[in-house]
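Removed from the display is one protein chain of the complex; every other protein chain stays in position.
What follows is chain A.
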Amino acid sequence: MRRIKSSIVDGVGFDLLLVGIPLVFLILFSGLPLLYNVLMSFQEVDLFSLGDVFRPFVGLDNYRALLAQPEFWPIMWNTVIFVTCSIGGQFLLGFALAVFFNTGFRGSTFIRGLFLVSWVMPGLVVGATWNWILAGDFGVLNYILDSLGLISKNIFWRSDIDYSLWAVVITNIWLGTAFNMILLSVGLAGIPKDLYEAASLDGATAFQQFWTITVPMMRSTTGAVICLGLIFTLQQFDLFAAITSGGPANSSNVAQYWAWELSFRQYDFARGAAISTIMIAFVMIASVFYVRSTRHEVRG
């Protein structure tokens, strides 16, 4: 007993304790639910058997039922559009801003930091604000687009099935641009300055320098940022809840919102678990790429 105690105060036990308790916590509240989710997706779950672990096993029935629902493929397609367009927009805007702020004029650090307020705001507040900006008749976005001559009649962003998904995409791009910019700034700051000096001595224009130095040197950062973007975009839920609720007629529904709807609106926990399992598999694959792209971090 005393040996164990002294090991905790002054030996390996100290390290094991420090790292062990959090890992057990994570496994209990993250790892086990993950496995439980997979198990549940193969079971028949109703409100009366919610508390049980062992329920009737139904094999792939939940998955089959999901695939047979007419909204399955449209929602999957929406998810693909939402993810690619959000990441594309966030990355391009973030990259442009990062390059701009990397010129290092006085005040650049402070102003760049201000952009991050979009990232610390509660998702529901962002969603509510954009919900109002995107309003059809009185929305300020329509007014601005109209004043610029870009549209001739008001777009009903939230209630037109052709635009509802884009309402959320625009908001999500706004939300994520700042974070992308900060992460890309780190990568830009890591490019040795003498590369640019050497290139300009050789007579390379700013444009050439960008394509032959900046872009190739940013390759690993870009990979990591895009993987992170994929992970964060697939986590986006609050904006859907605050702007369109997945509607109208599922036109802006995506997998992560649908999974929640199935479980907590239709109380079909088995199907909710099935779609969650499919999506978690995708996220896991993305995160393996992410971990690989940051492996110098992981291995030190």
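The working rule: a contact is a pair of C-beta atoms (placed from the backbone, for glycine too) under 8 Å apart; a residue touches a chain by one contact, two chains touch by 3 or more; residues count from 1.
Operating definition for what follows: contacts and distances are computed from a predicted model.
As stated in its UniProt record, the chain not included in the shown complex is "Inner membrane ABC transporter permease protein YcjP", which appears among "Fe-S cluster assembly protein SufD", "Inner membrane ABC transporter permease protein YcjP", "Glycolate oxidase" or "Penicillin-binding protein 2". When the whole complex is considered, the residue among A:42, A:63 or A:269 that touches the unshown chain is A:269. Looking at chain A, the residues touching the absent chain are 8-11, 14-15, 17-19, 21-23, 25-26, 28-34, 36-37, 40, 45, 50-53, 97, 100-101, 103-118, 120-126, 128-133, 135, 137-138, 140, 143, 147, 174, 177-178, 182-183, 185-187, 221, 224-225, 228, 231, 234-235, 237-238, 241-242, 245, 256-257, 259-260, 263-264, 269, 272-273, 275-276, 279-280, 283-284, 286-287, 290-291, 294, 297-300.
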